[in-house]
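Apart from one protein chain that is not included, each protein chain of the complex appears where it belongs.
Just so it is clear, A and B label the chains in written order, and each chain counts residues from 1 on its own.
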Amino acid sequence: MSKAHVQTTINGEQTEFLCEPRQSLLEVLRETLGFTGTKEGCNDGNCGACSVTVDGVLIDSCLMLAVEADGVEIGTVEGLATPESLHPLQQKFLEHAALQCGICTPGFLVASKALLDHNPDPSEYEVRHWLAGNLCRCTGYDKIVRAVLDAAQEVRASA
Amino acid sequence: MSSGNGYKVIGTRPIRHDGVDKVTGRAVYGGDTRLPGLLYGQVLRSPHAHAHIKSIDTAKAVALPGVKAVLTGADLPEAGDTIVDLGEGPARLKYMSDNVLATDKVLYSGHPVAAVCATSVHIAEEALDLIEVEYEVLESVLNVREAMQEGAPQLHADMTTQEFGEDTGKTSNLATHFQHKLGDPDQAFASADVVIEREFQTATVHQGYIEPHNATAMWNSDGQITIWTSTQGSFTARAQTGAVLDVPVSKIKVVPQEIGGGFGGKIPIYLEPIAALLSKASGQPVKLIMTRPAVFESTGPTPGSYVKIKMGANKDGKIVAADAYIAFESGAYPGGLVGAAAMCVFSCYDIADGLIDCYDVVLNKPRSFAYRAPGSTQVAFATEHVVDLLAAELGIDPLEFRLKNSATTGTRRIDGVVYPKMGCKEVMEAIRDSDHYKSAAPSGSNQGRGISVGYWFNVGLQSACTASVNSDGTVSLTEGSTDIGGSRTSIAMQFAETLGLTAEDVKPQVVDTDSIGHTDVTGGSRVTYATGWAAYKAALDVQEQLCARAAQLWEIEADQVKFEDGTFSSGDKSYTFKELAGHLDETGGPVIGRATVNPDSGVGGSFAANIADVEVDPETGKVQVLRFTVIQDAGRAIHPSYVEGQMQGGSAQGIGWALNEEYYYSDNGHLDNSSYLDYRIPTCLDLPMIETIIVEVPNPGHPYGVRGVGEANIAPPPAAMANAIGNAVGVRPQELPMKPGRIVAALATGG
Partner (left out) sequence: MPIAWIPSLMQKLTGGQHQIEVEGETVRQVVEALEVLHPGFKDRIVEDDRIKTEIAVAVDGEVVASGLRAKVGPESEVHFLPALAGG
């Protein structure tokens, strides 16, 4: 199978790669480009562990072909922190103990960031509704929702 | 910053040591393992629930470009009759080995029959399609009571029923039968004023961890095998792999990667021997990751069950007799999880006469395995329902009835064990004293409140810990308990408390099987208890050595040095820990503390309770959780946030088990809902905030009073939900899950 040449932007950096047409964006991010922060939980779009943003839109990267990444901007968990500091969402997840095994955490962080970019002052219901596509089996979600609401407040305060 | 409980570190909420790596995506989980020359493997699984394997032809797969090796069960060493320890119980090696790769028969849809490695996972998948397996399909059995009947399809021709150390010589699907009896239940029932008996069934459910099983292996030409895997027990993974491959454990190193959930399901091995043999055949490292359908179809779910409970009480509200008949699905191979159910079924109550009759039954589903307090949820669902009915029959408030009959320190359970100090009554009292319970029960139409209690006995087992003092007064702490939920921090906190250090001064690492002494599984609610104890003892060892070093510097005898509050002193001379650490090189060199534990007693046990408020939609049968509280006895909460997290997590799993989760089999034994779409675990939209109340009845068997909290919290939720639904709409289901269709049907027939 001959490979496609794809040019894309990931976390603000221009990147290019070769891939087979049958490879998902998730597979290429992890195996070809080394962005293993994005996780595979189900590979059929039901758990959200592979959440990334594409031109600001939240998607499951297991449901997108890598060739579709050509010319778009992809955001992964690796793009949340700066060299100086963690993103408030990451910091609040740590403070609230909103992770136990941590495998769903990158997906939740990317999804939560997309929420706050879209709605900086969500209610608890709006947080739960937005994050319903991200499954967590360890926490029961309570501390995750609290962390997101707390981070939203902090982001609003520093804006 | 102290916690106000007399401790400086215990009871505080430091950021977990592995936190930054986990929120930035840098933490390396098993699926993230990267090695030069890595090949990718995949497993071919049986589409049939029960069949003889007549032949397997792998020639076309071998010939596919990119394929480097192909395996079948014939490539595993002969297993013979050996018994091995799985990490928390015994197993026949042949059963373990056949579950890795089938030899003569397949016993469940999803049973592995062959494996391939190739230069890409896609080529490996293509190769699976080229493997030709000839099956002779047999009749299958999927229900525990059907499997127990005369004439049911028999899974193992040579499996005889074991009755407590005695081989009955009878072959059937009944693997084990045993009983516990206390006093004279027949007489006690005869004299009871009220007797209630009910039957219950629970569906097979899965632990549902988000991370699929994975293993990467490299079999070097010198015979050394390294395995990188997400596991709940590196040492048991090593032992099981060594047993299946017939290789001494000294030849195997298991390097635990970060693990994305386990709940008991990542204690048994599935992929490790396959990865190792594929590596041996190909000469390169091989990684296998299970597909999500394979996780559901092929890895150990918790037993589905049939439980019959009979309880008798007197007019004064005292329970006088209790009987339980418990039949557990063991899946394709005998399992032994029903023993734990026997210990839990009446564990919350003081009952003088009773009989517990238990059956472990094989059938054509994947081999059952531990899921968080395995067996406790199934029996709590049954007992707590009957307890509520008894209370109603006697006209006594259900909480008062439970308090009146509560087990306490010194109570003898029907299985004979006498309770040491424990917090059953305190947990029930915490229900009574909670804001939730004191608030009015929801009174709208189709709304109701239910309560329940549950138990898990916890285990101790072996742990080791070493501590290396750094010259800046920090400590590197190595331990072998893989961290599924923040335990490395709780262990570091116990070490820090002992030496007057901060949690940040202690750097915990989870290391491989060559780098630490034998450490048993992360499971059984044992890590904060046992590995924490090992850390405590290692800290005492460090303390003793440092006293000797201070004595050297002061040119006095070691027994003249005191240690208190992080300071070593003698008369008016003193060193802080940090100051003394700077002098190690001149007083004899490095200081390493070490300790091992294998407690024979003092494990304790944890009780948990729920208050659930629900609303039922009578048209659709959908149950909404309005408010949910979980109460648990933690003995001493080392890191309260992570104790709360365990309580909330177990509650969420219990709610899913109560309302939606089940294995859905078609008639031919195929698992039809092996995806997260159709195996419906709770999303964050399904749940409210989960209120937590930590009760602390310190465990006298632990230096800091710790009781493991990982498991007991999953026992009460389905029962609380059933009791709430019963109070809401007048039907109290006896079958799990209490899914919408079932509720609607029950409402139509009136129960």
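Throughout what follows, contacts are C-beta pairs under 8 Å (C-beta built on N, C-alpha and C of every residue); 3 or more make two chains touch, one makes a residue touch a chain.
On a predicted model such as this, the values are computed, not experimentally measured, just so you know.
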Contacts of the hidden chain among displayed chains | B
Checked against the full complex, the residue among B:12, B:172, B:525 or B:713 that touches the missing chain is B:525
Could you tell which one of B:108, B:296, B:333 or B:371 touches the chain left off the display?
-> B:371
Selected from B:72, B:99 or B:176 as touching the chain missing from the view | B:176
Among B:110, B:256, B:335 or B:635, which residue is in contact with the omitted chain in the full complex?
-> B:335
Just the residue numbers, please: which parts of subunit B touch the chain that's not shown?
-> 83, 85-86, 88-90, 162-166, 176-181, 207, 262-265, 267, 335-337, 339-340, 342-343, 355, 369-374, 415-420, 456, 458-462, 523-526, 598, 600-603, 711
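Operating definition for what follows: only the chains that are shown with their structure count from here on.
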What whole-number Å value describes the gap between the mean CA coordinates of subunit A and subunit B?
-> 29
Which bits of subunit B are touching subunit A when the two form their complex?
-> 13, 15-16, 18-20, 22-29, 31-32, 34, 121-122, 207-212, 258-263, 289, 291-292, 484-486, 639, 641-642, 644-646, 648-649, 651-653, 675-677, 681-685, 687, 689-690
Within the complex, which stretch of subunit A touches subunit B?
-> 20, 22-23, 27, 30, 34-44, 46-47, 49, 76-78, 80-81, 86, 90, 93-97, 99-106, 109, 124, 127-129, 131-146
